[in-house]
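Missing here is one protein chain; the remaining ones are kept as they sit in the complex.
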Amino acid sequence: MTLNDIIHLLEFDAPHEHNCDITGMNTLKEASVGEISFLSDSKYEKDLESTQASAVILPASKVHLLPKHVLALCSDETYLMVARLSKMFAKPIASSNVAPVIGSGSVIYPTAYIENGARIGLNCTIMSGVYVGTDAIIGDNVLLYPNVTIYRDCTIGNNTMIHAGSVIGSDGFGYAHTKMGEHIKLYQNGNVIVEEDVEIGANTTVDCAVFGSTIIKCGCKIDNLVQIGHNCVVGEHSIMVSQSGLAGSTILGRNVVMGGQSAAAGHLTIAPFTTLAARSGVTKSIKTGGVYSGFPLMEHKLWLKLQAKLAKILQA
Amino acid sequence: MTLNDIIHLLEFDAPHEHNCDITGMNTLKEASVGEISFLSDSKYEKDLESTQASAVILPASKVHLLPKHVLALCSDETYLMVARLSKMFAKPIASSNVAPVIGSGSVIYPTAYIENGARIGLNCTIMSGVYVGTDAIIGDNVLLYPNVTIYRDCTIGNNTMIHAGSVIGSDGFGYAHTKMGEHIKLYQNGNVIVEEDVEIGANTTVDCAVFGSTIIKCGCKIDNLVQIGHNCVVGEHSIMVSQSGLAGSTILGRNVVMGGQSAAAGHLTIAPFTTLAARSGVTKSIKTGGVYSGFPLMEHKLWLKLQAKLAKILQA
Partner (left out) sequence: MTLNDIIHLLEFDAPHEHNCDITGMNTLKEASVGEISFLSDSKYEKDLESTQASAVILPASKVHLLPKHVLALCSDETYLMVARLSKMFAKPIASSNVAPVIGSGSVIYPTAYIENGARIGLNCTIMSGVYVGTDAIIGDNVLLYPNVTIYRDCTIGNNTMIHAGSVIGSDGFGYAHTKMGEHIKLYQNGNVIVEEDVEIGANTTVDCAVFGSTIIKCGCKIDNLVQIGHNCVVGEHSIMVSQSGLAGSTILGRNVVMGGQSAAAGHLTIAPFTTLAARSGVTKSIKTGGVYSGFPLMEHKLWLKLQAKLAKILQA
């Protein structure tokens, strides 16, 4: 697809011809020559001056921040334009002609389905009903219990175990909204990286990244029915107990513990060695490790004090 | 099954022979001649006088409200009678001899299972481990990711995408209770209708209706691990974020947004353009769109004020 095609498709005004090929979309920071990028959140303005993208969709008021050699495509609805464009660059379900590679000692159950381009390491057990997508990479000694789904491009580290029914790499929940109230899907181009020595419980879901990777770092232990949104990073040796959830782009430091049914909103950073009690709800970043409770969240000591005060009010 | 058979089975007193065939059960409003209905909730009393049902199970005290030509079957435990009877009319898992119809351009993975009587539209992708039940209808350009289950009689609209592991049409959670504390299943005869341009995330569950349909209207976007109970209606372009839930028979207007881990009780109506913050819990119908929070639910502004007051109490 050429830049001209994109200009035409999204109905931009552009005085000149732009015949260069555009091979993908990416963030301002990660884009290379031949990719198109965008500014939909002002906190990324600082990345405009150094972007390597060939073209950038952005509000007219920000064009002056862009280097001269980068084509500016002006829109008041940047995010909507990005969503529309994302469909053009969406990856097909299956796009490889290379037969899957199965490592020595690995057992693949007959009703598992391994797409072309996937690679399975040594001594794995891939049980019945498992799906491993195109270009997914499964390490050594991995155990995938029945009916696990690994979407395309995802990576599962050595010695990792995923229990039945869990889904790794489903699309992140991202949409642009029209003035008529419709939601236009932002196709998700990224993947999930699950590192080594991770255990993931049953019927848990981990969404892939919009761009780049959702990452579950080494040694993490994730329980059943947990939700991990797109572009999250779960730090080394962190624990997420059953029915807890992370909205998109939240980053947990190492050895964070999230109690049962706890949750964190999106785009937050949670300090290493933070413990979130069961049911707690995080809406602001946590800078200092410690034990926190409640919704709104507070130090666990304060939460206990609040409950004591409420008990008094009740008796009054 | 004749009306006599039913009278005998449920041990009703009936002085005369009733040889007419009964072909099904239905609500007072929807029942046709040849169907049996019931009154288990007094709010439906108004439907008695105009029902087309051939027989109605109801408390003796309500018999006078029923037209003379409709047979009254009196019981103090109407709902229990209905549950017992529902088993007789439960649909079999598979009941068609007609080979499934697969539209042109559709790809069915080899380990997908399509029951007889199902119809798949044009250009669909039905991935590995997917199950499509008897008489289910899948529209055009539908993408069903691995291990999705579509129960019998459900309908999936054009351009809809359902992520891995989700279940459409599982039985609603409905039981009558005996005096001994046992729960008698109310077999669920209805279906789920998912309209066009819907996206449903991974490991989400949508229950079928007792009678009639659970409906997900066009343009809805449903995240991972969401629960939608029997007979719910989710309005056009509504959004349900991860781990949110709807109990049975609740109706969302268009463009409702339910935040993560929010929930609504059953039999409520939620106004169009209502936004429910993460974790909010709805126990009464909402008549005016707006932003609501908390459990018990209140306007979001009030919730913020309450939190400020609690913070003061904590400091006192």
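When the chains are written out, they are named A and B in that same order, and each has its own residue count from 1.
Here, a residue touches a chain if its C-beta (ideal position, glycine included) is under 8 Å from a C-beta of that chain, and two chains touch if they have at least 3 such contacts.
Just so you know, these numbers come straight off a predicted model, no measurement behind them.
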Contact residue for the chain not shown (choose from B:Ala53, B:Ile102 or B:Ala263): B:Ala263
Hidden-chain contact residue, picked from the options B:Lys46, B:Lys284 or B:Lys305: B:Lys305
Identified contact with the non-displayed chain, of A:His163, A:His183 or A:Lys217: A:His163
For chain B, residues in touch with the removed chain: 93, 111, 113, 129, 131, 147, 149, 151, 165-167, 170-171, 173, 175, 181-183, 185, 203-205, 207, 225, 227, 229, 243, 245, 247, 261, 263, 265, 281, 295-296, 302, 305-306, 309, 313
Missing-partner contacts on chain A, residue numbers: 109-111, 125, 127-129, 143, 145-147, 163-165, 199, 201-203, 219, 221, 223-225, 237, 239, 241-243, 254-255, 260-261, 278-279, 307, 310, 313-314, 316
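By our rule, only the chains that are shown with their structure count from here on.
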Centre-of-Cα separation between chain B and chain A, whole angstrom: 32
